[in-house]
Structure formats: structure tokens, C-alpha cells
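Missing here: one protein chain of the complex. Every other protein chain is in place.
We call the chains A and B, going by the order they appear; numbering starts again at 1 in every chain.
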Amino acid sequence: MAKELWKGNEAIAEAAIRAGCRCYFGYPITPQSEIPEYMSLHMPEAGGVFLQSESEIAAINMVYGASGAGARVMTSSSSPGISLKQEGISYMCGAELPGVIVNVMRGGPGLGTIQPAQGDYYQATRGGGNGDYRLIVFAPANIQEVVDLMQEAFELADKYRMPVMMLLDGMIGQMMEPVEWKRPALSPEDLPAKPWATTGTKGERRPNIINSLFINPDACNDHNRHLEEKYQRVIENEQRYEINDADEAEVLFVAYGTPARLARAAARLLGEEGIKAGVFRPITVWPYPYEALHEAASKESVRAVVTVEMSTGQMVDDVRIGVNGIKPVSFVGQAGGVIPTPREVADAARKALGR
Amino acid sequence: MAYNEIIVAGFGGQGVMSIGTTMAEAAMSQGLNVSWLPSYGPEMRGGTANCCVVIADSEIISPIVLEPSELIAMNQPSLDKFEPAVKPGGLILVNKSIVERGIRRDDVRAVYVPSLEIASELGNMRVANMVMLGAYIEATKQLKFETVINMLRHIFTGKKAHLVELNEIALQRGAACSSGL
Partner (left out) sequence: MAIVYQKTKGLTDAETHYCPGCTHGIIHKLVAESLEELGVLEKTVGIAPVGCSVFAYDYFNCDMLEAAHGRAPAVATGVKRVLPDHVVFTYQGDGDLAAIGTAEIVHAAMRGEKITTIFVNNAIYGMTGGQMAPTTLVGQRATTAPLGRDRNHAGSPIRMAEILATLDGAAYIERVTVISPSHIMKAKRAIKKAFELQMEGRGFTMIEVLSSCPTNWGLTPVNALNWLNENMIPVFPLGVFKDVTKEEV
């Protein structure tokens, strides 16, 4: 199929509709407002629901309701708005409700800046809400990948009955790249049945209940064990990553999203000086591909592992867990909406190699 | 190997973003890889705006352009800001109609385009950007006039079909500014 030029945010919205999502709830916030704007026109055209909520808190709870009612549903926001959704996300995890949450990250903390950043890594991967829960978190690095992963995000959400987060940054949301719609568009009739949904008993079954309250601690413990087993299955089956130019690499960059592209640009600069650099890019940041990273870092040629982030250093914790001390791990990054330059990244690599 | 990294910069409302998207669309339809990255934020209201366009026949690594091979400076602040960043041997297209100075570097090439004067001669100020684009295409030979004209045929249909020819002339007039290069 022919390639089309798409803006990241609009591509996300279109990909969701093509994934059979017919329900969107959200609240405007830069740099992702093009998502609700696109949805406001195209969701009704597709026969779906678009609703601008009064807040992000309301939006995520509308998602809770629509998901409970069996719909393929999504919301989107940017960092400060995602903070407000944390309660709802915790409830969705507790009640085992699927849904897709898009976070087009900007600089924080607080109101921060509207420029691209990655300061929400902890919030996404460690959970910003209460309780023992996890989200599947995809971190695409280009618009084609965003589009490809969107359908998968909805599928995994339904499969595991848990929310999936698309973790992007403002740059991916705002930029345009060619997109090919590889998979056929789904309509809601194509989607798997949800016998657990609260769609009315119609006199044919006992009432379904969607709930995260287990007042008896033993029952709550059992529920947590059940969730944990599910998360283990996700860990076993759903890790995604990409490795570039790792053969004979002296330095291994680890980065997700936009910084992975900067790291590859830095690797080119280093290559011009005869320093071989590879890039390990997690595509799921939860579950984190620890073992694959460990293997890449254990290669004999690798002398230093350098993590690149648009934050003051959050994913670097996971890199340390994965590398587990076999190679030195260092960090380079900028926060608050400033994007590190490939030169800075290359400098950090030279420093890590002691040159 | 072609790898063009372009910054288009000017005042918000000058059509800076659309020059960039037109270039990206054209490059894509020629089978090249492209990316387009806008500046965004409240400063766009009447303030300065810019976009980065990368056009390549290989994989595009980063869409962020820090050292452009080509700069299209639609106003003076943009020239002031981005001139020092242009790669040695690179190209600066200056919108001569409102930029008062010449370039300061001697290791880059410059083309001066009186886009507004040409547009007013053609009787439609909206084609000023097409004039700039024509100058760019002629100077770099990365994109084909034909591609852009085909795109225009898709955009301007029915009652607006006559605009294709006007834009085509604007492209040619712009190209003429680069012909001495």
C-alpha cells in the first residue's frame, strides 16, 4: 500500500480507529491535543463515541465505564494529565479492565514545559497509583512503529485484561513521517467477545460484577496473586526490543523512543572516528527486556553501556538491573524539554570508554 | 547518497510549516524517506516558527536538524539564529523581500529570493512560498518540479484549477533566482 505522510498524534488516533476502537474520552493538553481533535471529527464518522471530558480524572473513569461495558476504548493525555489518571489506572488494573492510554510526554515536574521529555518513565513502569499493579508499556521510536503497535496494544489489553500504555514524547506526537497501513482495519464486530463485561444479563446469565474491592485481606491477597501470575505471563511472552549495529560494538547505547534515534546518530559520529557503537532499544519498557539487554552487554567487545534519556535518569535503573554489574553503566541526558544532541551523546560514550 | 537536512524558519503565519510539508510530501512521492518536525508552542502565535525536514535515500536516523545542509530563512531573526549552524558547504536561501542583510559566512552558498516582489508581480501574495520552494528545488536538485506540480494538480481542482499554472510560474520564477548558482 502507498505511503502517506502522517503527523504522530493524528496517526495514533487513526490507528486506534483502525484497531476497532470506537470509544475515546479525553481532555485537551499540549503536545497531544491533535489526538482528541482528530477523534472529534473522525470517531463520529466511524460510528463511535468521542467525548471531551471535564478533566483527565473524568476521562479515565469514562474509560473504566466503557471498558466495563465491553467497548474497545482509549484515552490520551500528556504528563500532568497522566498524573491525574493514576487513580483510574490503578482501579482498572484492580478490576482487570482493558484499555489503551496514550501518554505524549512533556517536561515536568508540575506544569513543567510543553516540550518533549521522558520524565514519566517511573510513573509508567513503576505505577503512579496505589497497589501492586503493572501496565504493558510500549515505547515506539517512529510513527510507523506507533501505528503498528497501536493495534497490538488493544489486542494485548483485551488478551490480558489490563491497561496498556503507549509512552511517547512530544516530538513523536508532533512530527510527520510516512506511514503504511499494514494491517487491515478492524471493525468492532471482528473483536473477541467479552463475556465478563457488564452489558446487562438479558436474563441469560448471572450478573457480572466489575470491582477492585476485596475487603477480606485473604481474598485481596488471592487477587494480588492472581494478578501477579498474569503479569508473569506478560513478562514471559511480551518483551520487545531492537538492537542496531551491536556486532563488535565497544559501546552499547541503551535508549527508548526519540533518544534511541539520537543514540543512533551519535553512533554514526563515533563510527567516523573508528569507534564502534551499537544501540539497544527496548520497545516494551514494561515488561523490560532485561535478559536480552544482559546478553547484548555481555558481548566481549562491549566495554561500556551508556543510557540516553530525555530525563535526569530513570530508565538507567532498569539498565543497571539488566546489565547487573558485568559492564560499567553510565548515563547521559537532558530534561525539561531539552533534547540531548548526538554530539553530547557521543562525548558521553568517549568519556565512558576513557578516551 | 542524498541526505538533506533542512530548516525552514520565519514568522508564524508566513507559511513556514507548509513549505516544509510540501517538501516532505514531494520527497515521499519520489520514493525518498522523509521526516518533518515542527517547533510548537505558544510562541507560534505571531512569534517565530520553524520546522526541520530531512530528505534521504537511506534510512532517516534523527528527525532533529541541528546542523542543516540547507536553511530557508524567511525573516531576519531566523537568519540570525540559524546561519551559524549551517554545515560548511551548505546553502542558505534568504527571503530577500524582508531580510535586510546578506549572509555573514563565506563557507556556505547563498541565494537571495525576492519572494514577495515576485508574488506581487504574479498578482497573488500567496504564491510567495512557492517562489521560495522553486529556488530550493533548483538549487539542490533533490526534488523534481514535476512532482510538486502533480501535487498541485491534486490540491487545486475544479474552480481552483487555474491556480496550478500560477503556482507553476511561481516555482519557475523562484528557480530563476537559483540559476546562477
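To be clear about the criterion, contacts are C-beta pairs under 8 Å (C-beta built on N, C-alpha and C of every residue); 3 or more make two chains touch, one makes a residue touch a chain.
Here the structure is a predicted model, which is why all the values come from computation and not from measurement.
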| item | value |
| --- | --- |
| Residue in contact with the excluded chain [from A:41, A:209 or A:326] | A:41 |
| Residue in contact with the excluded chain [from A:110, A:184, A:217 or A:325] | A:110 |
| Of A:65, A:80, A:188 or A:313, the residue in touch with the unshown chain | A:80 |
| Absent chain, residues of subunit A that touch it | 27-30, 33, 36-37, 40-41, 50-52, 54-56, 80, 110-111 |
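As a convention for this text, only the chains that are shown with their structure count from here on.
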| item | value |
| --- | --- |
| Contact footprint of subunit B on subunit A as seen in their complex | 3, 5, 30-31, 114-115, 170-171, 174-178, 261-262, 264-265, 268, 339, 341-342 |
| In the complex with subunit A, residue positions of subunit B that touch it | 21, 24-25, 28, 33-38, 40-41, 60-64, 66 |
